[in-house]
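Removed from the display is one protein chain of the complex; every other protein chain stays in position.
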Amino acid sequence: MKEKDTDIQLVAFGMIAELLGGQEKQWPLTRDTDQLKAELIAAFPELKDLPFVVAVNMEVVQNNQPIAPGAQVALLPPYSGG
Amino acid sequence: MKEKDTDIQLVAFGMIAELLGGQEKQWPLTRDTDQLKAELIAAFPELKDLPFVVAVNMEVVQNNQPIAPGAQVALLPPYSGG
Amino acid sequence: MSGKKAKNIFVEGPISAGFIGESIAKHQSKTDIGAHAIFLGQVRADEQGGRTVSHIDYTAYEEMAMQKVHGIREEAFAAHPLTCMHIYHSLGTVRAGEISLFVFVSSPHRDAAFTALREIVEMIKADVPIWGKEMFDESEGTWKVNQ
Partner (left out) sequence: MSGKKAKNIFVEGPISAGFIGESIAKHQSKTDIGAHAIFLGQVRADEQGGRTVSHIDYTAYEEMAMQKVHGIREEAFAAHPLTCMHIYHSLGTVRAGEISLFVFVSSPHRDAAFTALREIVEMIKADVPIWGKEMFDESEGTWKVNQ
């Protein structure tokens, strides 16, 4: 699935997946989650108004966190299971 | 079922029914529940050591209560449904 | 006696898993329900002095029990926004591993269902005149007491 080891695997769910036009995307490696968010908002301006959290390798990021090459980074809108 | 209107219908359950030798009994009318308890203990001395409450016409008696002719008086050991 | 119409809650013998499943299925037409909460009391094979409980024999002061359950229902519906409530209890023999109590509460949202379910079960244990005698495979038994 990975095209380059220096990419990150971006996965999006719910309304974020709809906005990004798909659940999975390759994205060029960025330094940390704050920088990634800035890049995503630049590419998809509507993201600014949508509530979501970022998870790196399935752990939700509280503040900012570095991103390693090949990491799986998920964009998670508010949960609504149950 | 009633033999005389001046009797009370005594119903007993659980271990009290076993002690009295049956679930239903006619009993001569007595003034109140305290007197009834004294009469029952005189007739069945083991009752003294068994925990039970008295209900008159399906209402549990808190202290002492008069008994009207024809009343249904129940002897209820601790509940254990469920 | 007091003119209340009290529904029969008693089932002869154990309450089957199939009956519970059917009861759940019947609620699919009630599309305002968002949450069901269910309690099932099951007979335990407790050990007592080296003997193991094989079954419980249940008896009840049926008329008073149904009146008490009617009061519990009214109280729960007054206190919580419930859509429906079903209560069943066994009479007679229920073997270890079988179900003797089935309480089923439904509401639009989960909070009411959780809170009502627990309150109802506690009230049934405390206020409804039902007795269970724990039996061993030998004939003797001992009377349970609710905690």
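First chain written, first letter: the chains are A, B and C, and each begins at residue 1.
Going forward, contacts are C-beta pairs under 8 Å (C-beta built on N, C-alpha and C of every residue); 3 or more make two chains touch, one makes a residue touch a chain.
No experiment lies behind these values; they were computed from the predicted model shown.
The chain not displayed here makes contact, within the full complex, with A, C.
For the chain missing from the display, the contacting residue among C:Ala17, C:Ala79, C:Ala126 or C:Val145 is C:Ala17, taking the whole complex into account. If you put the missing chain back, the residues of subunit C touching it would be 16-18, 20-22, 24-25, 27-45, 96-99, 106, 108, 110, 113-114, 117-118, 121.
What subunit A contributes to its contact with the hidden chain is residues 11, 13-15, 17, 55, 57-58, 74, 76-82.
Rule of thumb we're sticking to: only the chains that are shown with their structure count from here on.
Annotation: 73 Å between the Cα-based centres of subunit A and subunit B. Centroids built from CA atoms put subunit C at 49 Å from subunit A.
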